[in-house]
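Excluded from the complex is one protein chain; the other protein chains are retained at their positions.
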Amino acid sequence: MFQTAPEISLGEAVSDSHLAAYRFMLRARLLDDKFAALYRAGKIHGGVFLGRGQEALSASLGLALNKTDVFAPLIRDAAGRLAFGESILDAVRTYMGSSLGPMRGRDGNVHRGRPKDGYLPMISHLGAMISVVNGILIARRFKKITGTVGAACLGDGATSTGAFHEAMNQAAVEKLPLVMVVADNQYAYSTPTASQFACADLADKGIGYGIATHSVDATDLTACLKIVGGAVTQARNGGGPQLIIAKLLRLCGHGEHDDAHYIVPELKNSTLGRDCLKVAEETILRQNWVDAAQLAVWRSNIIQEIEEAVAQVQREPAPDPFTEEWRAIASEHLSETHNA
Amino acid sequence: MFQTAPEISLGEAVSDSHLAAYRFMLRARLLDDKFAALYRAGKIHGGVFLGRGQEALSASLGLALNKTDVFAPLIRDAAGRLAFGESILDAVRTYMGSSLGPMRGRDGNVHRGRPKDGYLPMISHLGAMISVVNGILIARRFKKITGTVGAACLGDGATSTGAFHEAMNQAAVEKLPLVMVVADNQYAYSTPTASQFACADLADKGIGYGIATHSVDATDLTACLKIVGGAVTQARNGGGPQLIIAKLLRLCGHGEHDDAHYIVPELKNSTLGRDCLKVAEETILRQNWVDAAQLAVWRSNIIQEIEEAVAQVQREPAPDPFTEEWRAIASEHLSETHNA
Amino acid sequence: MSNITYLEAIREAQAHALRDDPRVFIYGQDVGAFGGAFKATKNLAKEFPGRVMDSPISEDAMVGMAVGAAIEGMRPIIEMQFADFSTVGFNQIVNQAATLFWRTNVSCPITVRLPFGGTSGGGPFHSQCLEAIYAHYPGLIVLTPATVEDAYSMLLEAVAIDDPVVFCEHKFLYYHLKADKLPSEALPIGKARIAREGRDLTIVTYSAMVHEALAAAVELSADGWEVEIVDLRSIKPLDTDTVMASVARTGKLLCVGEAWPWGGVTAEIIARVSCEGYGLLDAAPQRLNAKDTPVPYHPNLWAAHRPTARSIAAAARNLLNQ
Partner (left out) sequence: MSNITYLEAIREAQAHALRDDPRVFIYGQDVGAFGGAFKATKNLAKEFPGRVMDSPISEDAMVGMAVGAAIEGMRPIIEMQFADFSTVGFNQIVNQAATLFWRTNVSCPITVRLPFGGTSGGGPFHSQCLEAIYAHYPGLIVLTPATVEDAYSMLLEAVAIDDPVVFCEHKFLYYHLKADKLPSEALPIGKARIAREGRDLTIVTYSAMVHEALAAAVELSADGWEVEIVDLRSIKPLDTDTVMASVARTGKLLCVGEAWPWGGVTAEIIARVSCEGYGLLDAAPQRLNAKDTPVPYHPNLWAAHRPTARSIAAAARNLLNQ
């Protein structure tokens, strides 16, 4: 069922995209690590959610998208967000609640985006973003914009939501260029997949929607680049919606408050439990695309970039409730004026 | 894809169940006809919804169920309701809003049932009854009651609801003896299936839930008895949830207010467009199980029964708003006492 | 066109919007060739090919889709087949559409049409009045036109507004109300209307209940009482000023709503007047709502469940005689 990476010698284009993806994976991992550290230090309110183990999948998706595409990432998509074009500053500002960030302290952590850039800020309700992506794609069809795709991300658990079902069906009926990426990371919070669904494989759901379906071993960056890239291309070329089921293991707690003690050792020790970042690194070194020294330089540069961003944001103003505009609607003339 | 009726000579048991089902189909058809007439005469408020063309499927289901089973019919299941044990009086009382009916004039038309008899009164929101059936089945598991099944009915259109998806998945995860009967009657109100879903066949959805799936030509009573009966038996014997996709054509408007002009002639003229009641009748006569005279007697007896029920209900008291207990909760001591 | 119904006004407003604004499209169950369960989109699919789209029975995805289209610059109109079914598209309305502007500074100009309110035989799931539910959430505009003219002009304005609008169109008024012609000018949204002038008592109400109140006022005028009737038109925002000014004139307030009693429009109006216009009242304000049960099917029960001209007149008399 898994698409395994071709063990043939890889051409230049492959090394390029592998390295590009790797660098976004690394950025995401290091950024996540920083958020985890800030959380432990009590510097972040609410939760922190990491994409550890999901970077290969997410970065491959972000890279496969053009800047004019639509992207609705979920909680574990730091890599995809960066690859799609999010700045580290936007991420840090949102987690720290800076008034200069895209969410201006009104929303936080993984709930960030810039809708006008095709980058959608998730609401928490799982499955709810997919039909929103459909809507953008339908609007583009009205506007006769062709060649763009919309990608939505989800976890294994969220396939149980009615919202997922309705949106998948909607995309299929309207033949939209939706790429639906399901990270089957074996758990939804503490709930194992056996308590979440009863099909042999989530990929079995595709046929019921009449949607082309792809499976991929998400611990393997090479496979992700190929499968995700291929699905995006298919959608872009008029192939209609694409469902990608990616297998991996969540290599962290649900959030940083969770020690994930419930993850069974059998899974940790299986190939699913491999760290995609390590696997990607090993491929790079084995293929001699760059050497270990270069990897270390990348790593330290990214760390510096992140530290600078955090330092900058920590100096930035927090939102001020007195100057805050407490208005939930755009039409100023229609706001309620009474006091309650 | 269709299960076609075996054209071999049929044994006695087959003729028995065929005749029993036929009689419920006929009752349902004649009862529906009466409601349509009352509607045209302005004697029924709100809508009237017929099961014309769906009687073979529905009766087969009602007959396959025991009185201790659970049944959640939908709008086109007059035949199944009668076969499950509903009296004509309950049906007429509900349509006429009699205070003596099971819904006491509080709810009407197809929204009728007796929950304590395992016969669930649908709410209008499509898909919403399935998880309720699941709940009864889970309760029985708690109570160590075995050997009962729960059947829920739905249309092709309602497969697009999130509620359907969540409940199907729930039944699969909990391995409940749910029999999910989808009447794919080619339209949801005016919407043809092509605008409703994009899978080649609704039966393709089963595998995505990990649920055993059956297809049946619902214009053919013999096939319905076999397939529906078989699925119910499988569920009863521990085979887990069963999905039945039944193909037919709605031989009426969505409701009696609707002339169904949008139904395309190709469908009307196809085998799907056959009237299952006629088909069943032809089989009976061809097989010589009873003769035409007997069929006529049955018909006139049923008509008399229906007329008597209507006449009786018309003499019954309408609900009286002054003696009505306007209280939505069971706990009398917790009702609001102020006036607003 | 003459003798235009409330329903036709809604159709005309949509035709007008489709004609004038290429960003407008309509999405809902059976709204296409069929013209909608109530025929509110009759012929529009033919007149505006591709822009009136049938949806699957997926209220959640219908609203989510509209939000996405709005982000991309469109002005979608979503038709719920009945207001009651919006409960399954609820999350997308109150958490997706209603929060978008506040969270991202990107506006969300969608219109969700809710055919709502009681009709004879409608029963518990085809009769509900959900305006208070939507008005409680920040980020939504909630409209309840009571006249043919308002049905037309407010729907046009709803589509033009940059915010998500829950447009509550009353099914009972669909065929009952008629007007000679459609208006070219109208009160803006956010302004209430004095539906009848009077000096003795203010009745604040909206939607179908405006007409019950007007009938009650006619009855009361036979006894010499002159009742002023405020038609709120918009539930959120509420035009507190117009209400207050009327109460200042009459000194007495009766609020009437077809919705359930706990915490709806009538409670909100009374709270506002009591808090902000306490001195204006000569007597305790009163309210009249539906009973606190699901809406019954049988016409006898239904007639007793919701306020009517008769029960309004009785409540008004009670207040007037204080």
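We call the chains A, B and C, going by the order they appear; numbering starts again at 1 in every chain.
To be clear about the criterion, contacts are C-beta pairs under 8 Å (C-beta built on N, C-alpha and C of every residue); 3 or more make two chains touch, one makes a residue touch a chain.
Worth saying up front: this structure is predicted, and the values here are computed from it rather than measured.
Peer 1: With touch defined as in the header, list the contact partners of the absent chain among those displayed.
Peer 2: Within the full complex, the chain left out of view touches A, B, C.
Peer 1: So one chain is hidden, and I want to know which residue out of A:102, A:135, A:157 or A:240 touches that hidden chain in the complete assembly.
Peer 2: The one listed residue touching the chain not shown is A:157.
Peer 1: Have a look at C:124, C:145, C:164 or C:307 and name the one touching the chain we're not showing.
Peer 2: C:124
Peer 1: For the full complex, which residue in B:45, B:93 or B:125 touches the chain that was left out?
Peer 2: Touches the omitted chain: B:125.
Peer 1: Of the residues listed, A:52, A:76 or A:111, which one is in contact with the missing chain?
Peer 2: A:111
Peer 1: Would you indicate which residue among B:45, B:140, B:247 or B:274 is in contact with the undisplayed chain?
Peer 2: B:140
Peer 1: In the whole complex, not just what's shown, which of C:5, C:87 or C:221 touches the removed chain?
Peer 2: Residue touching the absent chain, from the options given: C:87.
Peer 1: Could you list which residues of chain A touch the chain missing from the display?
Peer 2: Answer for chain A: residues 44-47, 97, 99, 103, 105-109, 111, 123-126, 157-158, 160-163, 188-191, 195-197, 262, 318-322, 324, 326-328, 336, 340 touch the chain left out.
Peer 1: Please identify, in ascending order, the residues of chain B that touch the omitted chain?
Peer 2: So the residues of chain B touching the missing chain come out as 102-104, 106-107, 111, 113-116, 120-121, 123, 125, 128-140, 142-143, 162-163, 166-167, 169-170, 173, 327-331, 333-340.
Peer 1: Name every residue on chain C in touch with the hidden partner chain.
Peer 2: Touching the chain left out of view, chain C contributes residues 60, 84, 87-88, 90-91, 94-95, 98-99, 102-103, 124-125, 132-133, 135-139, 236, 259-260, 262-268, 270-271, 274-276, 278-279, 281, 283-287, 291-294.
Just so it is clear, only the chains that are shown with their structure count from here on.
Peer 1: Taking each chain's centre as the mean of its Cα atoms, which chain lies farthest from chain C?
Peer 2: Max centre-to-centre separation from chain C belongs to A.
Peer 1: Quick check: how many Å separate the C-alpha centres of chain A and chain B?
Peer 2: Each chain reduced to its C-alpha mean, chain A and chain B end up 44 Å apart.
Peer 1: With centres defined as the mean C-alpha position, give me the chain A-chain C separation in Å.
Peer 2: The mean C-alpha positions of chain A and chain C differ by 41 Å.
Peer 1: Which parts of chain B, given as residue numbers and ranges, touch two or more other chains?
Peer 2: 160-163, 195-197
Peer 1: Could you list which residues of chain C touch at least two other chains?
Peer 2: Within chain C, the residues that touch at least two other chains are 56, 58, 60, 88.
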